[in-house]
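The complex is shown incomplete by one protein chain, all other protein chains being positioned as in the whole.
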């Protein structure tokens, strides 16, 4: 059982009819529905909350973050509007152990760039081509219950180089119809917190309704949930 | 709940009075007792078996290994007597997902050397000095519930260099009274299997009765227990 | 300046007309020619030797290995004929610092499996399709002077999962026309030795005459050449 907060920029869905058609209640609600039930329809035991950019403190008060075990993050057009003080909070909580799952265009979000220290740049092309995500680490918990690959019939292409630190573990590598590849499932640890970057998720394709994608997100929440650990005591010693 | 098999060479205890005084039923039984109960005395839910060198097939039949989620390994004076065919089996099962916890002088065991590919050599001194194991990765599940360090008043020294591949994660570093250091808690993945090397465990000191050491072993069993994963399919494709 | 030994099984070239047409003097001679000169035709300063399976001690006497800074390895149909004692020697020299570059079907060679500890299995299809190797680590010395990707118009496909330990650094990821991906340039350290696995190299396509492939091999030789290091002293201490 984890307390999960799904953060969504929630602008495209309110500004763009095509996006609203796919995600009428916002992408966060679709993601929440996917975390709330298993593939067979039975309920998971997570406590799930959502938060969005235009709420006070972006919905990420100190109190909310304190109670959150795993934070998911989707942002795209308004990364710059995220307050640096809130980014400080998110970073601090990750170092203390909160899991962070960064989705798709969230590669350019402030919390991800802050925690990784690189530009997080990549190549892209909005061509609606096919993506096939290959599992390259079949023993990883995030791959539990998947087939050898996940096929998304239509998506935006992301290509290498992807300017991130070498992942601690690489779980997925994507093949794109147009000729590119991408490290599309990357695990990191920063402080006591687990971070997972997962590429799929463009706003105009119903990616978060795809069964295998939902399975990945459920697995990632399990994986990113912190355990007790031991003391993180810093400063002067006797 | 994991099915755990504790493998012990079980020679020192039968040949050497000093060792028998510390571990009258064999080290495997003391380790088993530690895995069977929590620090507060309540029972864990593991199914625990033991196996020793002088049993047929060293107690590690195909059937036993098939059912084992996590294998612990203690050996010292008779590494060479372990049959290469059994080592093949252990390696194969680790690649399929079985966890492996290698203890102390097991750094020179055939399964460990086979899976790591290096000499696994180190420096040592039997001086009965103090060891302090520092947690360097406080967010790691193997550190759950520990203090910032574990102190063992009397032990054998192991010193660097330790000829192993760079660990995927380093959980403990030991300080020794005589002036040495050692990477004493090292995590690896090979195939789908998790491997943890844990340094403490000399046969003439009651290391496996130490509460924090027992906690580490329980944590390591949890950590090393495999999840479902996805298919490991190899060979020719259509 | 490095002393390089190129080891080739050298059977296909003598048994199969199609292979002999591509590599009339053996693949090792073509690889040697590629290491002997830069892309602009000027000479490199490496001292280059070759060795083959059917020579005494497979051409890898203790003396040869002692003098070798970097060993390249190509094998395919006769992995099993490589003597285990010679594999011991190669492993020992790698741990002492000798670089090892393993090519294509050498993923199943005894030295590679010995040093990595896994099955090194993969998926494959002999379809003569296009491969594009993407540089995913543009700052790596093995990528020096390359374009963003290398295109091989016709080759055999290798697909994930590739049962190797997570590479220390991943330099190339391959895209295949048929829909697969592969981690095709993987760096490891074992002991003091650097190991590089490079996928391209099927025997019936003239891969080792490709300029960018030759550049990769020259870069890899530079990268894998050992430096002085510090003492690897093991055993009992005072």
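The letters A, B and C name the chains in turn, as written, and every chain counts its residues from 1.
The criterion applied here is as follows: a residue touches a chain if its C-beta (ideal position, glycine included) is under 8 Å from a C-beta of that chain, and two chains touch if they have at least 3 such contacts.
Note that the coordinates shown come from a computational prediction; the quantities given were computed from them, not determined experimentally.
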> Which of these, B:102, B:116 or B:173, touches the one chain of the complex that we don't see?
Replying inline: B:173
>> Which parts of chain B face the unshown chain closely enough to count as touching?
In response: 132, 134-138, 148, 159-162, 166, 169-170, 173-176, 179-181, 183
>> Under the stated touch rule, tell me which residues of chain A contact the chain that is not displayed.
In response: 91, 95, 114-119, 121-125, 157, 159, 161, 163, 165-166, 168, 180, 188-191, 232-238
>> Residue by residue, what part of chain C touches the chain that was omitted?
In response: 97, 135, 138-141, 143-148, 168-169, 189, 191-193, 226-233
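Note that only the chains that are shown with their structure count from here on.
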>> If I list every residue number at the interface of chain A and chain B, are over half of them used by both copies, so same, or under half, so different?
In response: same
>> Measuring centre to centre with CA averages, how many angstrom lie between chain A and chain B?
In response: 35
> What are the residues of chain A that contact at least two other chains?
Replying inline: 135, 138, 148, 169
